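Excluded from the complex is one protein chain; the other protein chains are retained at their positions.
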Amino acid sequence: MMSDRLIKIQLPIILTAIIGLLMIVEHFIPMPQTVTNANVTIRSFNTIVSAGALILGVVILSISHLRTIMNRRGSWYYSIIYIVALVITAIFGFISIRDENFLFIYDNMTAPIGAALYSLTAFYITSAAYRVFRARNWSATTLLVSAFIVLAMLIPVGAIILPPVVPIGEWLRSYPSSAGFRGMIVGTSLGIIGLGVRVFSGRQKEHLGLRVEKQGES
Amino acid sequence: MSIIDRLLNIDSRIIYLLLFLALAFPILYPVVLPMEVQQYSLTAFEFVDDIPDGSYVLFDGGNTAATYPQGGPGMIVNIVHLLRKNCKVVIFSTSVECVPFNQQAIDDALEKLSSDVSAENGVNWVNLGYIGGGGESAVAAFVNDIRSVLEADYFGTPINDLPIMEGVNDASDFAAVMWWGGSQGSIPWGIRQIVEPFGVPMTGQCTTNEVPNYSPYISSGQLQGLIGGVRGSAEYEYLLNLPGPALGQAMATNFGGLLWMIAVVLGNAFYLIKRARGEE
Partner (left out) sequence: MNAEILGLLVGSIVSIGAYSVLIGDNPISRVTEHLYTGILAGYILTTNWDYINRNAVSRLSQGNFIYIIPIILSLMLLGRLTPKYIWIFRYPIALTVGAGLGLAIRTTVVADLLGQIKATILPLNSINNIVMIIGTLTAIAYFLWSTKYEGTYAQVNKVGRFFLLIAFGVTYGQTVSFRFELVIGRLVAMLDPRIAIYTYIFIAVAAIILAIGYRTGKIPWYTGR
């Protein structure tokens, strides 16, 4: 049981900490060439494993769709479209990632759909601006006025209708907004350091999927 | 239900349709208005212009299908700008989706060059393609040792067979960085992994929504200007005197922006009327 816990939980945590600390220490303290070479190799391995993780994501999604088809769950026929699209694209991609048909499918199908889906928010934003965006209190008014001035600054006609928005908008963006974001950057930076301390010390284990295992064990 | 209530509860699909028409109209019937160049774009342009001729420049291409219409025209003009200065441009990407668009930008830039400008693949420019896994750790691996993560360029030519890559293996071999981040939020990766450790100056591009996020880096001097969205691309085209599609797109935001502003004003006006009546 001890060695079970060691292999399944403790060793991965220790490995995370060793690799992370190696990366950090190398940056601040001169290290022997062996350590530097090891770090270069680790980073190289990391890119390969990360590519593998992306492939894993595709595998998991595809298994989900296949299960939907096999169990005839919900609108399972749409999953057939997913599988057919995946297979056809993959066939051309495995021939070559620079294959003409492969690039045609990506450039003229995925790319436009992705752009269109990504742009849907424009419509929701405009509808929300009319229905929901209200100057109810000083917080909302600050947000509203800043947004209004900056959008007016960005659209060429805004500068013609309301000329003062250009210098005011540039000032808002360069100074008060910049100060606010600087505070967020510092806060985020402290958060990353705090996260690193928690992960390397083993106090945070979610990245290792421990909750999933607990449910499986019971 | 009062008229104001009816107007406030109008079907959202009518607003969607109005927006569609507002955005489509200037595409079909272009309206060109004078446009001032923003300070961030001017700073970025001057930074590129001041790069010594013949220098090595590292170029991250991060525009995807969604953001290429905005960032692509600027990328093309930037590549033209660098090749005209005889700079050696080394292009890479941290996302698989961006790679075809990077090559498309290079191809379009090459078409815009005059015949006296040298622009040979592997000599004046190279597209190293995608670094596996993406993300900041891929950037860190790449800029510390290029050959540890890439064996060949986008076309499969071994790196060691490319004249442009002779003696070049990490970020210290470059004089400047162009970070066309699109909407990836990746500009801080370049600042953290290249600007600070190696001291190589950098400018960048991002989508319009991300410009405020990076303004602290501009005011701290870690980022030399920023080209924001389609307007930034249009300004770059204007500054390099190379007209392109970005200006038309920048102008097309006029009617959509006006519609949004009217929606906000009307919505709040109705709200204030209802509040004065004691209904809110």
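Letters A and B mark the chains in the order given here, with residues in each chain numbered from 1 onward.
Keep in mind that, in the parts below, a contact is a pair of C-beta atoms (placed from the backbone, for glycine too) under 8 Å apart; a residue touches a chain by one contact, two chains touch by 3 or more.
Quantities reported herein were computed from a predicted structural model and do not represent experimental measurements.
Listed residues B:44, B:126, B:140 or B:240: the one in touch with the omitted chain is B:140.
Annotation: of B:27, B:123 or B:273, B:27 touches the absent chain (contact as defined above). Interface residues of chain A with the unshown chain, by the touch rule above, are 7-9, 11-13, 15-24, 26-28, 41-63, 75, 78-79, 81-90, 93-94, 97, 102, 104-123, 125-126, 129, 139, 142-151, 153-155, 171-190, 192-193, 195-196, 199-200, 207-209, 212-213, 215-217. Residues of chain B that touch the chain left out of the display are 11-13, 16, 19-20, 23-24, 27-28, 66-70, 96-97, 99, 130, 132-133, 135-137, 140, 149-152, 156, 183, 188, 191-193, 195-197, 207-213, 216, 219-222, 228-231, 245, 248-249, 252-253, 256-257, 260.
Criterion: only the chains that are shown with their structure count from here on.
Contact residues on chain A toward chain B in their complex (touch as defined above): 27, 40-41, 43-44, 46-51, 53-54, 98, 103, 106-107, 110-112, 114-115, 118-119, 122-123, 125-127, 129-135, 144, 148, 151-152, 154-160, 166, 170, 173-174, 177-179, 181-182, 185. Interface of chain B with chain A (complex): residues 8, 12, 15-16, 19-20, 23, 33-36, 38-39, 64-66, 68-69, 96, 100, 131-135, 137-138, 140-141, 144-145, 148-149, 154-155, 197, 208, 211-213, 215-216, 218-220, 231, 250-251, 253-254, 256-261, 263-264, 266-268, 271.
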